[in-house]
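In this view, the complex is presented without one of its protein chains, the others remaining in place.
To keep things simple, chains are lettered A, B and C as they appear, and every chain counts its residues starting from 1.
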Amino acid sequence: MYQEVILDHYKNPHGRGLRDGDAEVHHVNPTCGDEITLRVKYDGTTIRDVSYEGQGCSISQASASVLNDLLVGKELADARQIQETFLELMQSKGKIEPDDAMEEILEDAVAFAGVSKYPARVKCALLSWMAWKDATAQALGGADAERKTA
Amino acid sequence: MYQEVILDHYKNPHGRGLRDGDAEVHHVNPTCGDEITLRVKYDGTTIRDVSYEGQGCSISQASASVLNDLLVGKELADARQIQETFLELMQSKGKIEPDDAMEEILEDAVAFAGVSKYPARVKCALLSWMAWKDATAQALGGADAERKTA
Amino acid sequence: MPGLLDTEAIRKDFPILDRQVHDGKKLVYLDNAATSQKPRQVLDALSEYYERYNANVHRGVHVLAEEATALYEGARDKVAEFINAPSRDEVIFTKNASESLNLVANMLGWADEPYRVDAETEIVITEMEHHSNIVPWQLLAQRTGAKLKWFGLTDDGRLDLSNIDEIITEKTKIVSFVLVSNILGTVNPVETIVRRAQEVGALVCIDASQAAPHMPMDVQALQADFVAFTGHKMCGPTGIGVLWGRQELLEDLPPFLGGGEMIETVSMHSSTYAPAPHKFEAGTPPVAQAVGLGAAIDYLNSIGMDRILAHEHAITEYAVKRLAEVPDLKIIGPTTAEDRGAAISFTLGDIHPHDVGQVLDEQGIAVRVGHHCARPVCLRYGIPATTRASFYLYSTPAEIDALVEGLEHVRNFFG
Partner (left out) sequence: MPGLLDTEAIRKDFPILDRQVHDGKKLVYLDNAATSQKPRQVLDALSEYYERYNANVHRGVHVLAEEATALYEGARDKVAEFINAPSRDEVIFTKNASESLNLVANMLGWADEPYRVDAETEIVITEMEHHSNIVPWQLLAQRTGAKLKWFGLTDDGRLDLSNIDEIITEKTKIVSFVLVSNILGTVNPVETIVRRAQEVGALVCIDASQAAPHMPMDVQALQADFVAFTGHKMCGPTGIGVLWGRQELLEDLPPFLGGGEMIETVSMHSSTYAPAPHKFEAGTPPVAQAVGLGAAIDYLNSIGMDRILAHEHAITEYAVKRLAEVPDLKIIGPTTAEDRGAAISFTLGDIHPHDVGQVLDEQGIAVRVGHHCARPVCLRYGIPATTRASFYLYSTPAEIDALVEGLEHVRNFFG
C-alpha cells in the first residue's frame, strides 16, 4: 500500500501550512488521533488555495498533499468530481482497478487504490477530503452547497 | 431411580392428610412447583405425628410418605440423626452406596440413593424433610432448635 | 407426509443426533425450544475462526485483525439479510435474547422524550411472555414508577385482545410481546397489536426468539421498532443474541453498557459514543459466536426457511394428532397446528411433569418439564408445570411415534 508516490508526498508535502482562507475546519479521526486543520480560499467558484496543518499517519498526510495538488486552481464542479471519484475509489475495498479515465481525473491520487483494501486506513485517506468538503460548504454557504453535493 | 419402594409410597402414601399439630409450614420448590403443607405434633420431645398434604412429583410425594413412616414415634434426637443421614445421602451425587449401618437408620429411604445422581430431583426428595425441620424449629422454639441442628 | 425435509440427510450434519444415552438408547431430542443442536458446518466455522483468523476486532492494522473484523462484520451482513433489515447498522450483537430485551428496557429508562418511560407512562406486555420479557419490564417499572400492564390469555392459549383499547392507551410508551410462545406454541397476531400501538404512538418490541429459528423473518413486514432473538436456538453457538432496532431510534436512544468499542472519543471528563450498532456493543464482542451464527444462517438458508416452516408444520400437525390419542393427555395451548409453532406443552393426568420427563429420558427421549420460564402461564391454567416437546428441522415422524410410545410407558409405569 505504500506506493512511492505516497511516500514522496508524505516526506515532501505540497502546500502545507496555514494561509489566508474563507473558512477553516478542524477534523479528527478519533480512532487513531489523526488531525487536520484546513482552510479554503475561493475566487468565485474557483479554488484559489487549500492550506492545511495536521498530524497523523503517512496516508492522511500524503492524502492532504495530493488534495492540494489536485484541487488548487480548479473550478468547484471539477473539484467535486475529483472528490467523488476519490471517495468511490477509497470505498471500493480494493475492487476497483483504476482505469485510464480514472487516472486522468485522479492523477497521483490513484496511488491510494491499494489503501482501499485496508478498512482501518480508508478513514485516514479521506480525512482531508472530508475536511475540504466541509470547509467548502461553509465558505460558499452551507445548506446550498451541501444540497448540490448530495 | 424409580425403585419399587418409591413407586409404592407414591401410589399408597402413608399418613397423608392434615391432622392436628403444634406447627404448620408450607414449602414450595419454585423450579417445578412441588408444594407441601406439613404439620408436626410433639409430645415433649417425642414425635407424635407428622401430617401433610401436597402436590408434586413421585419423588417428593414418596419422600413425604417415607418421612412419615420413619419419624413418627421417634425421639427428636433420633429423628435428627435420620434427617441428617438422609441429607448426606441426597447430597452425595450418587457417590454413597448405602451400607448396613445406613440402611439401619434410613430403612425404606435408602431407595432414594439413586435420586442423588439427579441434581434437578434432589430438591424434590428433600422438600418434606426441609419442611419437617422448619416445622420442628417452630414447634419447639425456633432459634434454640435451630442451633442444635446446625 | 407432504412438506417434510430430507431429515436423513440433514441429521448427518448434526453429530450429537447420533449419540446414544442410558446404555445404548438412541437419543430422541425433543427439547429444541430450549436450545437447538449445531450442525458440523457451524462447528467447523468456529474452529476455523480460532485456528486461522482469531484476533480482536476493529482498529487493528494487522492481517488477523483485518480478517477477524471482516468475518465479524460479515456476520452482521448475514443477519441483516436474514431478517430483511433496511440497514446492517441496525443489527446489534448481544449475548442472548435476554440481554437484547434488557437493552431495550434500559434504553427507554434513560431516554429523553419522546421515548422516556417514567411514572406518567405505561408499559404493556402479555401473560404468555418468557421471563426474559417480563422481568426487565418489572425492573424498569420499579425503577421509573411506570405502570406495567398486560394482555391476558384465553382458555385455548391465545392472547385475549378483547380489551386492547384499554390496555394500550395514550400513556403506553412500549408494547413488548412474543411472536411465538415458547410454552404454548401460539403464534401471535402481530398486525393487530402493532396497529393499535402505532395509533397511540407507542414503540413495539417483538421477542422473536422462537420465531427466527423456525420461519422466514422480515422485520420490515412486522413493522416493529425492535426485534430480539438468540443464536443458540437457531443452530448457532451459545453466547450470541441479536437486537434489531430502527435506525432513527438507535441514533436517538442513549447507550446502555459503557466501554471499549462503543465510544467515539473518551476523556476523563466526558465521552462521546460511536454510531449504532457499535454504540450498543461495549467491550470485545462475541466474535467467534457471531461468525458461528453467520454460519448457522448460511446453513438455514441453504435449506430454506420456507421449507423449514413447512416441515415443522407437518411435524406439528402429526404430533398434535398422535398426542390426542394418548389417554389423559391435555395440550396446554392451541390444540391444532393452526397459528402455532413447533413447541407443544401438555399435562398427562395426575402424573407430575418431572416424572413424565424422567421416565421419557430413561427411554432416550429428551423433553423439557417445568414452567419453561413462563410461570404466569402455569398460574393462568392452574397447573404446576407442563411437559414440553419441541421440534426442529431434523425432527422426524418416527420421533413423534417414539414420544407417544414413551408416554404410554409413562402411564403404565405410574398407572
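We adopt the following convention: contacts are C-beta pairs under 8 Å (C-beta built on N, C-alpha and C of every residue); 3 or more make two chains touch, one makes a residue touch a chain.
Please read all numbers here as calculations on a predicted model, not as lab measurements.
Colleague: Please identify which residue in C:263, C:295, C:393 or C:410 touches the non-displayed chain.
Modeller: With C:263, C:295, C:393 or C:410 as choices, the missing chain is touched by C:263.
Colleague: Taking the full complex into account, find the residue in C:12, C:52 or C:321 that is in contact with the omitted chain.
Modeller: Touching the chain that is not displayed is residue C:52.
Colleague: Identify the residue among C:99, C:225 or C:312 that touches the chain left out of the display.
Modeller: In the full complex, the listed residue that touches the missing chain is C:99.
Colleague: Touch as defined at the start, partner being the missing chain; which of C:78, C:130 or C:340 qualifies?
Modeller: Counting the whole complex, the residue in contact with the absent chain is C:130.
Colleague: In the full complex, which residues of subunit C touch the absent chain?
Modeller: Against the missing chain, subunit C presents residues 15-16, 19, 21-22, 27, 29, 31, 34-35, 37-38, 42-43, 46-47, 50-56, 59-65, 95-99, 101-102, 110, 127, 130-136, 138-139, 143, 148, 150, 230, 232, 237-241, 255, 257-263, 265-268, 270-271, 282-289, 354, 357-358, 360-361, 365-370, 373, 375-376, 379.
Colleague: Just the residue numbers, please: which parts of subunit B touch the chain that's not shown?
Modeller: Residues of subunit B in contact with the hidden chain: 28, 30-32, 118-121.
Colleague: Across the whole complex, list the residues on subunit A that are touched by the chain not included here.
Modeller: Given the touch definition above, subunit A has residues 1-2, 7, 10-11, 31-35, 55-59, 118, 120-121, 124 touching the missing chain.
Here is the rule we go by: only the chains that are shown with their structure count from here on.
Colleague: Could you put a whole-Å number on the gap between the CA centroids of subunit B and subunit C?
Modeller: 39
Colleague: So the centre of each chain is just the mean of its C-alpha atoms; given that, what is the distance between subunit A and subunit C in Å?
Modeller: 47
Colleague: Among all residues of subunit B, which ones touch two or more of the remaining chains?
Modeller: none
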